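Note that one protein chain of the assembly has been removed; the remaining protein chains are unaltered in position.
Moving on to subunit A:
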Amino acid sequence: MSGPGEGGSAGVLLIDDDPAIRALLRQTLSHAGYGVSEAGSAAQALAERAARAPDLALLDLGLPDRDGLEILPQLVAAGVAVVVLSARDATAEKVAALDLGASDYVTKPFDPEEILARVRTALRHRARLAGGPGGQAVLRFADVEIDLAARQVRKGGAEVHLAPKEYAFLAELAGNPGRVVTHAQLLRTIWGPGHETDVEYLRVAARGIRRKLESDRPPGQSALRNEPGIGYRLDLTRG
């Protein structure tokens, strides 16, 4: 999936204070065809952003001069898709980054394949936000089709009736395929402001969706994946 040339002309800015990690990421990304630039500090990152206008930034939050969360909004405002590099135990930090407009996150230590997958997803998301091609009217995983235009969900060709909130939940994830959407974002969009902490609504809706669409799947193979403490992700590679 990560053959040379997939990146096209997209530019990626690596922001991490560790040169070894930057070298590894540069290797992975340039091999996949991305144009790579590097920054070892927040100040350098902002300078590189201005000089090269990258499409995406891989941002480590522990920078020597400033907290990565401080420069994240500036990058997002400049139209850069941001994928955050963060430690496994930094759940709150990840949620904060996503709430500040980060497109996604990758947990350290990362798998280069996972980095590429997240970068691809984030770039597609950015293209959709810009109104370009990439928005799909019909999304497919396994034998399930989500027809966003017709507001229909089909399994094996037959329409499946989802409850309104279940559909809204699935549609929200389908609108961000492969990308994590935080619990609070989902709850705000679907149930409205004031429901950001009613996580149990999501649990119940997710169960309903799985029961109706994935009852024939082996246990543990749901495409509707929960990231503990963070949010949900529709994993189209599952199936």
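What we mean here is this: a residue touches a chain if its C-beta (ideal position, glycine included) is under 8 Å from a C-beta of that chain, and two chains touch if they have at least 3 such contacts; residues count from 1.
FYI, contacts and distances are computed from a predicted model.
Only one of "Electron transfer flavoprotein subunit beta", "Hydrogenase-4 component B", "Carrier domain-containing protein" or "histidine kinase" fits the UniProt record of the hidden chain, and that name is "histidine kinase".
From the options A:131, A:157, A:193 or A:228, the residue with contact to the unseen chain in the full assembly is A:228.
For the options A:52, A:66, A:140 or A:203, the residue in contact with the chain missing from this view is A:203. By the touch rule set out above, subunit A reaches the unshown chain at residues 18, 20-21, 23-25, 27-28, 62, 87-89, 91-92, 108-113, 165, 183, 191, 197-201, 203-207, 210-211, 219-220, 222, 225-229.
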